[in-house]
Structures are given as structure tokens and as C-alpha cells.
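Only a part of the assembly is drawn; its chains keep their places, and the rest are absent.
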Amino acid sequence: MTTCPRVAVLTLSDRCSRGQTIDTSGPALAEMVQHRLGAEVVRRACLPDDRALIAKVLRDWADDPAAPDLILTTGGTGLAPRDVTPEATLEVLERRHNGLMELVRRRCYEKTPRAYLSRGEAGVRRRTLIINLPGSRRGVVESLEALLDILPHAVETLRGEVQDDGRAEAVALTGKVVRHEEGR
Amino acid sequence: MTTCPRVAVLTLSDRCSRGQTIDTSGPALAEMVQHRLGAEVVRRACLPDDRALIAKVLRDWADDPAAPDLILTTGGTGLAPRDVTPEATLEVLERRHNGLMELVRRRCYEKTPRAYLSRGEAGVRRRTLIINLPGSRRGVVESLEALLDILPHAVETLRGEVQDDGRAEAVALTGKVVRHEEGR
């Protein structure tokens, strides 16, 4: 990647937003993307489980001229009555991405079949990839771990730095044929 | 769980609704939730493959003050021209749940790759989890079997009896820190 990924971390939790509980998942995510992806954490926030508010912040962050490559959310993806992170996310996404959450659930299954209880969504708004991760510290770390090998390629593609899902042969500016088959 | 899950079973089949075929899948489901989940079956019905009618019944059941925790449907999830159960379900869902059907297909794959031909959807309306299962007796039994280990936790979370996808630590009323990490 030409420059390091710029990542925003959004914690969704009524209790954390009221200061009744300490957010350990957001900091764990931030540390992990810095150390494992060489990413720069450009934004951090903690909000209550309020659908309209979550959607507004996701929109503001993604539509900013200095938008991050990646917004990772933690919390609000389960079946509890107040869990609405996926709904807020679907509201702002322009292009959905089902495969990313399938991969998270597939790989986390070995640890616990309850990985399939997460309702997390993923997708793109403008040039920003938004991914919903679960709320527990363990769940969020395992879920991000499941994406680490493919995230750099995802960000490069989104930036337009590589041709993905493109033709087998791309005629580069020099006229030289460049093969990208491995990029699917 | 504080009380046993309350389950409704809805059979979708033109022929069964006209009495041309005997519904064996609905009764198989009902027996299975009673014996394997300790559930109470609170409603049973059989409807033709009519999208508006299916949506109406799902809405009526989920919006009732005595709504069940879980509505299991059987039938109408395939590619046949009249199969519209997923469309009726999507119409009434407030919060979708992709993971549950992914788990069904993943686990049933060992029996037959055709498990991936099911178009079943799942999700929540108010406090009721709705899950589409296939129409054949064998398919419906295998599909429900694939969910038995996680359904009790799903219902408890939906009821608000446990914190799921929540913070790693929840400050209980006593002020004691309760760990829920295993709940993701």
C-alpha cells in the first residue's frame, strides 16, 4: 500500500456512552489496527445505541474530505432489543459487502458457533469501508483477526490502487500487459 | 432461560392448504421444539404460497401482545415460481439476521450441497425472531437441528434476559462486575 490505512473506530454502547462501563473494545481495536495493519487511527468516538445518531456519525465521517479508508464499529450487532448498529449501517451504505461478514463468522466458528449470532453488516459509502464487529472485547479481537489477511487488499482496491475483480489483463499506461489474476 | 420459549409454527404450501397433501413438516417442527428445546407451541397454521397473506399472518402473530419468542416457517423458500416465503418475511422484518441462515446452510452442507439452494431469511420483528426453514420433512428437521445449540441463547438475548454482543464488563445493580465475554 502506498500509504498506511487510515482507520476510524466507533464504539456503540448505551452504558459506555453514559460512563457506566469502561469501553475496552474500542481501545483493543485501535491498538490492533495500529500494530497489525500499520494503520493510523484518525477518529474515535463512543455513542449510545441510537440508530439515527449512529447513522449520522457514519455519514459525517465517510463524507468528510479527509474520510478514513475504514470505519470499524464495535457493539450493537446482536439480538438485544437495543442493538441497531447493522440497521444504522445499512441506512448509510451505498454498496453492501456480504462476503466480509461471512468470512468473519466462518473463521470465528472454530472458537464458538455463537459467532453466527452476530448480525454485523459491511459495505462501502463513498471511499470508506464500514465493518460492524461485535461488542465484547474477545469477540471484536477475534473478528478483526479473521479479516487481517484480506483487509490491506480491500483498502488498496477501494482506493483504486489495484485492479480488483477486473480483467485478467490490464493494459498499463506503458502499454505493458499486467496480470492481476491473483486479485480475482 | 427463566421460562420456556414460546414458539409458533407456520406451514406454507399451496397443496397442504387445500388439503391435497398432508403437512408432515409442521408437525415434525412442533414436536422437535417441544422435545429438544422444551418449548411451548402456541400457534400453528397452514397457508397457501401467497405473499400478502403470509406477511399479514407474520405481522399479526409478532404484533400480538402475547407474541411468541420464535416463529418457524416451513416451505416456500426455494426457486419454484410460487416460493415467496422469504419475500413475505423480508417485508415484515425490522432487523435482519443473515448469520442464522448461513449457519443452517453451513451445517446442512455435509448432508447435501443443495442446502445452499434454500433462500430462507431470518430476523426480528419487535420481540419475535422469525426463521424460514425448507419445506421437506427431512430438510426442516436437519435445518432446525443446525440451530438447536444457539437458539436458547438467541431467545434469551432477544428477551433482554442476557446482555449479548455487549460490553465485556457490565456493572450489575450490586456494582459487582459481571463478565459476559462468552456471550460475545
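Letters are used for the chains, namely A and B, taken in the order the chains are written, and counting of residues starts over at 1 for each.
Everything that follows uses one rule, which is that contacts are C-beta pairs under 8 Å (C-beta built on N, C-alpha and C of every residue); 3 or more make two chains touch, one makes a residue touch a chain.
Predicted model, so just to flag it, every value in this text is computed and none were measured.
**Q** Out of the whole homomeric complex, 2 chains are present here; how many copies are there altogether?
**A** My count of identical chains over the entire file-defined complex is 3.
Just so we're on the same page, only the chains that are shown with their structure count from here on.
**Q** Chain B touches which residues of chain A in the complex?
**A** Its residues touching chain B are 13, 15-16, 20-25, 75-81, 83-84, 86-87, 98, 101-102, 105-106, 109, 112-119, 134-139.
**Q** Going by the contact rule at the top, pick out the chain B residues touching chain A in the complex.
**A** Answer in residue numbers: 94-100, 102-103, 106, 124, 127, 129, 149-150, 153-154, 157-158, 160, 163-171, 180-184.
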